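Every protein chain of the complex appears in place save one, which is left out.
Chain nomenclature is as follows: A, B and C, assigned in order of appearance, with residue numbering initiated at 1 for each chain independently.
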Amino acid sequence: MQLTILAFGIAKDILGRRELQLEVPDDTTVRDLKDRLLERYPEFSRLVSLAIAVNSEYSAEDVLLQERDEIALIPPVSGG
Amino acid sequence: MQLTILAFGIAKDILGRRELQLEVPDDTTVRDLKDRLLERYPEFSRLVSLAIAVNSEYSAEDVLLQERDEIALIPPVSGG
Amino acid sequence: MKIDIQLKHGSLSPQQCIDWVSSPRVGGIDVFVGTVREQTQGRPVLYLDFEAYEPMAVAEMRKIAETACERWPIERIAIHHRVGKLEIGDLAVVIAVSTPHRKAAFDACQYAIDTLKKTVPIWKKEVFTDGEVWVAAHP
Partner (left out) sequence: MKIDIQLKHGSLSPQQCIDWVSSPRVGGIDVFVGTVREQTQGRPVLYLDFEAYEPMAVAEMRKIAETACERWPIERIAIHHRVGKLEIGDLAVVIAVSTPHRKAAFDACQYAIDTLKKTVPIWKKEVFTDGEVWVAAHP
């Protein structure tokens, strides 16, 4: 299946774009996606943290992703 | 000597006036003044507390009063 | 001048206090606003009357601000208290504290209002439909 991944803050700079299309196997979990991104973009491993939001909620690592999910990369937040 | 004593809040109600003139011996301390007032106006003993300010400062009980001092009765405060 | 103390007979403005404590060196501002509630322990209040021993009240508010400035890295602090007749919803006190980092602003502002309520010679009379009472006078 094909996932659409939104990127914000420094994650957007690392990807070089605001939105990434990624072809992944059907049984991909949040953890699998993170591993794949870390492999392809080693700079992510230098961040303090990298969370994944699925449909506007922080997601656990073992959640299975669906093609229609809105997926977002959440580097360390710094609002306020 | 003659002291002029300012009264605020419920102390003003107890004295029935905003300012009291009181003839006292020359070596009167803050504690003596309080004793005298409590004797003459027993209602003061029903208050949570009664402090005396001398020249706009909370005063210790053993301070000797002077005729020119500005003396004020400070019942429990309730600002804010 | 980093301290602004005011005892006012007219209405208070939180925005004015915030503007006064603002500066480019500030990261956080904490503001406390004390307002007149419609009831005390279920008894409806008509209005309040605040009386102050004015010179001493100003001096005690200044002491609070000075002590706060010794204890915390404060950029600016404003303490404004109103006296006279206040209606329900009116502002009785506004305290604004600005600091480089926010934790100190919260701590200093809370210290200021807690201490103000203990030491500043201001008295509040609650007026009800069937009587009136000096708050906190009796046990």
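Here, a contact is a pair of C-beta atoms (placed from the backbone, for glycine too) under 8 Å apart; a residue touches a chain by one contact, two chains touch by 3 or more.
Quantities reported herein were computed from a predicted structural model and do not represent experimental measurements.
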Can you list the shown chains that the hidden chain touches? A, C
Note that chain C touches the absent chain at residues 14-15, 18, 22-35, 37-38, 88-89, 100, 102, 105-106, 109-110, 113
Hidden partner interface residues of chain A, rising order: 6, 8-10, 12-13, 46-48, 53, 56-58, 72, 74-80
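Throughout what follows, only the chains that are shown with their structure count from here on.
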Report the inter-centroid distance (CA atoms only) between chain B and chain C in whole Å. 26
Whole-Å distance, chain A centre to chain C centre, using C-alpha means? 48
Which parts of chain A, given as residue numbers and ranges, touch two or more other chains? none
Quick check: what residues of chain C touch more than one other chain, meaning two or more? none
